[in-house]
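Note that one protein chain is taken out, while the other chains of the complex remain in position.
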Amino acid sequence: MNSFMLSRENFDKIRQEILLTWPTGKDLSLEEGIAYQKQIPPEKNFAVAMRQASENKETLIQPRAGVALIQDHIKLLQYLETEGGADLLPTTIDAYTRQNRYQEAAVGIEKSLQARTSLLNGFPAVNHGLAGCRQVTEAVKSPIQVRHGTPDARLLAEITLAGGFTSYEGGGISYNIPYAKKVPLQKSIDDWKYVDRLVGIYEENGVRINREPFSPLTGTLVPPFVSHVVAIVEGILALRQGVKSITLGYGQGGNLFQDLAALISLKNLAREFFAREGFDDYELTTVFHQWMGGFPEDEAKAFSVISWGASVAVLAGADKVIVKSPHEAMGIPTKEANAQGLKCTRQAINMLRDQVFPIGRKHQAEIDQIEKEVRCIMNAIYRLGNGDVEAGVIAAFAAGAMDVPFAPSVHNQGKILPMRDNEGFIRVFNKGNLALDDEIMDYHRGKLEERAAAEGRQVCFQMVTDDIYAISKGRLVGRPK
Amino acid sequence: MNSFMLSRENFDKIRQEILLTWPTGKDLSLEEGIAYQKQIPPEKNFAVAMRQASENKETLIQPRAGVALIQDHIKLLQYLETEGGADLLPTTIDAYTRQNRYQEAAVGIEKSLQARTSLLNGFPAVNHGLAGCRQVTEAVKSPIQVRHGTPDARLLAEITLAGGFTSYEGGGISYNIPYAKKVPLQKSIDDWKYVDRLVGIYEENGVRINREPFSPLTGTLVPPFVSHVVAIVEGILALRQGVKSITLGYGQGGNLFQDLAALISLKNLAREFFAREGFDDYELTTVFHQWMGGFPEDEAKAFSVISWGASVAVLAGADKVIVKSPHEAMGIPTKEANAQGLKCTRQAINMLRDQVFPIGRKHQAEIDQIEKEVRCIMNAIYRLGNGDVEAGVIAAFAAGAMDVPFAPSVHNQGKILPMRDNEGFIRVFNKGNLALDDEIMDYHRGKLEERAAAEGRQVCFQMVTDDIYAISKGRLVGRPK
Amino acid sequence: MINVVLGVIGFDCHSVGNKILEAFFVESGFKVTNLGVMVSQEEFIDAAIETDARVILVSSLYGHGEIDCAGLREKCIEKGLENILLYVGGNLVVGKTPPDEVERKFLKMGYDRVFGPDCELEKVVELLNGDLEAKKDCD
Partner (left out) sequence: MINVVLGVIGFDCHSVGNKILEAFFVESGFKVTNLGVMVSQEEFIDAAIETDARVILVSSLYGHGEIDCAGLREKCIEKGLENILLYVGGNLVVGKTPPDEVERKFLKMGYDRVFGPDCELEKVVELLNGDLEAKKDCD
């Protein structure tokens, strides 16, 4: 037990309140949940699957999927498992539940029953409660994870972990800044302490639950160092609460070499900072997200983006890849479209899994660059927090020393403006108040000037807009017409 | 005029005979053909397009397509141009015409009219004659090429070049060994001398026609050095007849690094041997073929193969890529499926075009390896031909010093057995009588032993079979189940 | 200058398109009140009244548009905004759906114009200027 760990007393106090926020929480027993988890076979445990993938140098594939009604959700997951060949399953939670609007979710369930199709963009796990969750987790053969975007995910965690899910996505920063508007960072970090502690309690009772911070953030031109800082900080916060199985991620940027460098540096950096915090007893794995920004509408083009993401994931040696579908630009995919994304991904992975990417000098330089940037921000965080990463990260967001592009939260300054350089690497155009030193900014600026020269225009805001649309309009760098 | 050039006298003599082999040849005038070509605008000239692509470091995209009837063929090409966004157009010739079976082609046209759909696997250009070809070439905006597989392509060349096509695929080796059973190599090489000379005559009259040897050969586990040797020899044979615009190609092998090395070495090697033959006045460009072996049937998986091929093409800096469709495993694609292949390819190219692949030491070693192998075979060819590449290549095929895997021709020994190594590089398992020295074979053998060890089985013939099926079954290396 | 109110309705957090829309409408000469993401129907209406806006631009990306957008027209009328234009755009329903089907649904709810995620913003502004002109004549 470290000094940051939420005490059992405080935990229990919060727990009592939390369980009362919706009727399905009322009778939950932690002991019964642990007992239930204990009889789940290891081949259905997410943490085991991730560890094995890492040991065997495999890249597992996982879709996103969730619909309003239990039976439909089960059919969907079974289809993705058998027809789609998914290694790992999700349960994506609807957006009302993510905002703790269980009443609205109830309306969504009702309307979905009437419409005979899902009017919710995910599975309202809290409304369906423990029994509903267990129906789902028992109906599938693969490890299954809760994927959401919930600033206050305490009740959801209580219900879904007792319900048999063995992995839980999110974190106090990554499920706030991109997903909320007004939730203070301290509030979401505190609420996620509870979630991590819950996982820690399961761990201490012999049940390993996998935790995965959500790295892609806004999915839009996020420079690797930005998402790496969030991943590392959330990793530390989780470790402090006794979490042992951590999957850190990275959302595809688009340039092969930057993406490789990002995934390689992520593991190095995490180990470095976890050690600095005194942690050495954990399982660290990685996840790569196929392109998280705007997709092309044309399905043939979407397949190309999917396949390219899969290729980079496996060349970079990610332990898992989150898969998009050819419907991405248009709407939540049908089960068929979702399975197509999985098949396309599987083919790419299998064609590339045996190919070893030799890391040359130029690649190493890009790895070094990302590491330098992350250390620069992390040092500012430690400085602002007087040595404590939690206080530091909150202060850093407030000061803009840490900043996520295009995020909706008012607690994020949003002054950083990212932009692609001439080869498509994501660089920083406007650093706002980001704690990046001059040497780093000179490097970025130099790279952006190369692009400006090639395009015969000044480095300008229009380039950012062009870059946002680029992939969906069929390019990487948003060149002028 | 070099000593290998077919004399005008001989050319004319052959021409007279050839034009009489089918009624549509009878009234052809070379002068009128040249005059017709001269009024084709440069933006429709294939040689110009290839040169510009190379200068601008672009990768152009071209589908395969051909149906029995003129109007349908035009509609197909226009669709691929507008909807598919093809940069370059093809006219794929049907298999009866390829074997000079114009009578059978006529039956195919007849039956296609009755069936209201194409029963031929291509456009029977000889039967449709000069007027038919001009209808086609005039109906499109892009440069257009004849793509076929014809050992004796003399009449086809006369008709299609006068008909306004500005590029002609094939060669005396590449359109014999993989496409015929009993045609002697000397015969097809002589017949292609005529074709190249015809192109040379157009050239001397101010009309540049692009020539493209067919490099993928059997499309099945062809090691780079094998197709490179054919490409280089056919390049020399074409240059000898006055051809100036040459596009050499390579069919995707599947391992990114071998494919990169192959495309890079191809240009170096061609320049080296062209210089050795005394040629320096030519335009050399490259074409990359997306995976030419058995495709997966599932369309989502096929998209993955297509996208991966496109990615490698652009990373390798090919000037053009030949595009497959999601229907590949099943049948000649509909125009929609063909356009989907193009769109998927375009997306990949545009996402990757700005990304510069740094060639590190390990990549260079693979380039060197291919160069060593090609020089080894080329030296044997020169030796066997007493210094002449034409006599040498015929002798080399006869002796098996040069050998194409899985080819149908009885004039090819077919003793070479290729196989993938542990990283998916195509190596030589059984060299038959191939003129590869021991050092090279030791290298290959060593690489194959690595795979055998990894799979816990001996290097064996079953691996070859497994590798043939691999991509279509969703992998690169055919591992045991 | 014409006042427009902009925002992403419901519990939708998609902020990227919202930022681009703001930039685009400002550049096109409108006075934009951008409420950002997660905007309730009431907030839209209050802002429209406060700024005397001629149009409300509603975004919904996350799929709950059908639920979140219903009733806005009625509430506008209730609050005396009889003449206000209601534009809605984004990924309005759950799942890939033919655009005309989506359009029908939202026209029926009382929206004046309905846009998919692929809409060209230049065209939107053109339509808006036309609609504003037409409204003027009605006034």
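Order as written gives the chain letters A, B and C; numbering starts at 1 within each chain.
The definition used in the following text is that a contact is a pair of C-beta atoms (placed from the backbone, for glycine too) under 8 Å apart; a residue touches a chain by one contact, two chains touch by 3 or more.
Predicted model, so just to flag it, every value in this text is computed and none were measured.
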* Please work out which displayed chains the absent chain touches and list them by label. => B
* Of B:288, B:406 or B:425, the residue in touch with the unshown chain -> B:406
* Asked: Which residue from B:63, B:149, B:200 or B:213 sits in contact with the chain not drawn here?
  -> B:149
* Which of these touches the unseen chain: B:91, B:118 or B:227? -> B:118
* Any idea which of B:178, B:341, B:392 or B:424 touches the chain not displayed? -> B:178
* Which residue of B:23, B:42, B:278 or B:331 touches the chain not shown here -> B:331
* Asked: In the complete complex, which positions of subunit B touch the hidden chain?
  -> 94-96, 98-99, 101, 104, 107-108, 111, 117-121, 149, 178-181, 218, 220, 293-294, 297, 327, 329-334, 337, 406-408, 461, 465, 468
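To be clear about the criterion, only the chains that are shown with their structure count from here on.
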* Asked: Which chain has the mean of its C-alpha atoms lying nearest to the mean of all protein C-alpha atoms shown?
  -> A
* To do: Determine, using the mean of C-alpha atoms as each chain's centre, which chain is farthest from subunit B.
  => C
* Structure fact -> Ranking chain pairs by contacts puts first A-B
* To do: Averaging only over C-alpha atoms, locate the centres of subunit A and subunit B and give their separation in whole Å.
  => 45
* Between subunit C and subunit A, distance of the C-alpha-averaged centres to the nearest whole Å -> 30
* **Computed distance of Cα centres, subunit C from subunit B, in Å** => 54
* Asked: Tell me, which residues of subunit A touch at least two other chains?
  -> none
* Asked: So which stretches of subunit C touch two or more other chains?
  -> none
